[in-house]
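Step one of this worksheet: look at the structure below.
Apart from one protein chain that is not included, each protein chain of the complex appears where it belongs.
Chain naming follows the written order as A and B, and within any one chain the residues start at number 1.
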Amino acid sequence: MILGEYATLEAIESMRRKLGLDLPLGEQFVRFLRNIVVHGDTGSSIIYETSSRDLILDRAPVTLLLVGMACLLAILLALLLAILAATHKDGPLDHLIRILPAVTLGMPVFWVGLLLIMIFGVQLRWFPVGGAGEGGLDRIYSLTLPAITVAFSQIPSLVRSLRAQMLEVLESDFVVTLKAAGIPGRVILVKHVLRNSALPALMLLGVNTAYLIGGTLVVEQAFGLKGIGSLLFSAISNRDFPVIQGIALYCAFFVVVIGLLVEIASGYLDPRTKGEP
Amino acid sequence: MKDRNPVVELDGLTLATRSRQPLVSGVSFRVEAGASLGLVGESGSGKSLTLRSIIGLLPSGVQRVGGQIRRSGSCAMIFQDPIRALDPLCPVVGQLAEVVYYRQRVSRKAARSIALELLEMLGLPDSLRTKDRYPHQLSGGQCQRIVIAMALACKPDLLLCDEPTTALDVTVQRQILDLIARLQKELGYAVVFVTHNLAVASSMCSELCVMKEGRIVEQGDTLQLLRDPQHSYTRMLMNSVLPLPELERRADP
Partner (left out) sequence: MSSAQPELRIRRASKLERSLKRIWSLPSLLWGCILLAILIAVALLAPIISPYHPSEQNMAAILQPPSSEHWLGTDQLGRDLFARLIYAARTDLKIMALAEIVPFCVGVFLGMVAGYYGKWADALITLATDTFIAFPFYLIVIIVAFVSGAGEKGIYITFMLVGWIVYARVVRGLSASLRKQEWIAAARTLGLPNIKIILRHLLPNVLPQAVVVLMTDMAVLLVAIVTLGYLGIGIAPPTPDWGTMISEGQPFISTKWWLSAAPGFAVVYAGIALSLIGDGLADLWRRK
């Protein structure tokens, strides 16, 4: 199947031996599991003949940097927008933010990327059109546009949740107490309101990590970045199953780890979950 | 203060929703320094809104559409549900110290020691000094003491009490009321006390305003008002206070 339709019998036989397909099925499976647990590997790539783990780790930095930048951007922008919307309730920006999720729901993330390339890459020439750049700063600069694209897909839901949360907190009794006690509004907003509304937003971001990574894989394709996404597509077109399996496993692992981190962070932020001392 | 100036004076206060639905209409009263006034009425009679308008913290969607509020001196407020009145993510002593810091304009360190002094004054346990405690770890009565401490940190000439005992256990209610009354004598602030409990109001206040549907229906000296209620609603409120039947029967020979 992998060698195409016109492969000779000998070629098929040697391929089978190399992949361990000549072994009994049970033994194949045990080998596979041992490989995952011991080496963090899902077998050698059929095409590149190196371990799929090394292939993935080789491509991971670009994708991870992209995910990290996108997260950071999404959080910063969402915070800013949510504060503005909640403090100027029913103002023009607030209305805009309320209809934003409806508009962006139907926006394919790669298409947003193309639009950004069109505007900032081609027309304004502020950012490079594709490629990941070399070296620290250049790489961050090259990844800015893709990161904005990925962040863009997260911002509407984050802003909506943060805004609703902030409005609820702003109306809550303890904010009235603090206001009555004469603490400046700015201090209440930053120190108390933001902190109280950040928790649900953090949870949402944790839940959305999986979606964020999926979006990143597609955006890489739109920007021609050599990350996990492009590895996935080349693996798919080459039917390179060990690599596909590896990518799926590593992504799931990453999502689980992020979920765990979010859980820990929220426990740290919220004294109520620590239990009675 | 000694010349009996009013600390707060309301003149025909009228509040309404944004859609012009009246909530409070034509409420007038004055409170002199060190005096205490009770606002009594059922829930929804506009007493809490009247109180909030004095400190300028009307909930969103409610506006003042008429009347005047004249206030002199500083003003602080305590609330119905003390646990919800404190930031759940912030240690209670920290919150208190924050109020001291912003109201008394002292250093952070001094603010903390003033906060601890206040705790002692209000009879809060020493364990708060050493360990960071959060609102959910304290009882309702302890939280209310913290809220009162936060109000006192503002050095108020006027203390607004919004049903401060309603959400508390019966046994704690009395302690909190006594505390407010004792400190009033020591510190000399005036009190506006909102409650639906006529018994509480008459024990705390020398003057009462009975409110119904956003209006004051009867107003006057507490004893006189209780002895000779003019309005049928006042009588109804008085009748709704349950006596302690068994004790009365036993008192009879």
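Criterion: a contact is a pair of C-beta atoms (placed from the backbone, for glycine too) under 8 Å apart; a residue touches a chain by one contact, two chains touch by 3 or more.
Here the structure is a predicted model, which is why all the values come from computation and not from measurement.
Participant: For the unseen chain, which displayed partners does it touch in the full complex?
Facilitator: A
Participant: Per the definition of touch given earlier, which of A:57, A:72 or A:118 contacts the omitted chain?
Facilitator: The one listed residue touching the chain not shown is A:118.
Participant: Looking at the full complex, which residue from A:107, A:140 or A:190 touches the chain that isn't shown here?
Facilitator: From the options A:107, A:140 or A:190, the contact with the absent chain belongs to A:107.
Participant: Applying the definition given at the start, please give the residues of chain A touching the unseen chain.
Facilitator: 101-111, 114-115, 117-118, 122, 207, 210-215, 217-218, 221-222, 232-233, 236, 244, 247-248, 251-252, 255-256, 259
Heads up, the rule we're going with is that only the chains that are shown with their structure count from here on.
Participant: So what's the Cα centroid distance for chain A and chain B, whole Å?
Facilitator: 50
Participant: Touching residues of chain B toward chain A in the complex: what are they?
Facilitator: 52, 55, 57, 59-60, 76-77, 79-81, 84-90, 95, 98-99, 102-103, 131, 134, 136-137, 147, 150-151, 153-154, 160
Participant: List the residues on chain A that touch chain B in their complex, please.
Facilitator: Within the complex, chain A touches chain B at residues 89, 171-174, 176-184, 187, 191-192, 195-196, 269-272, 276-277.
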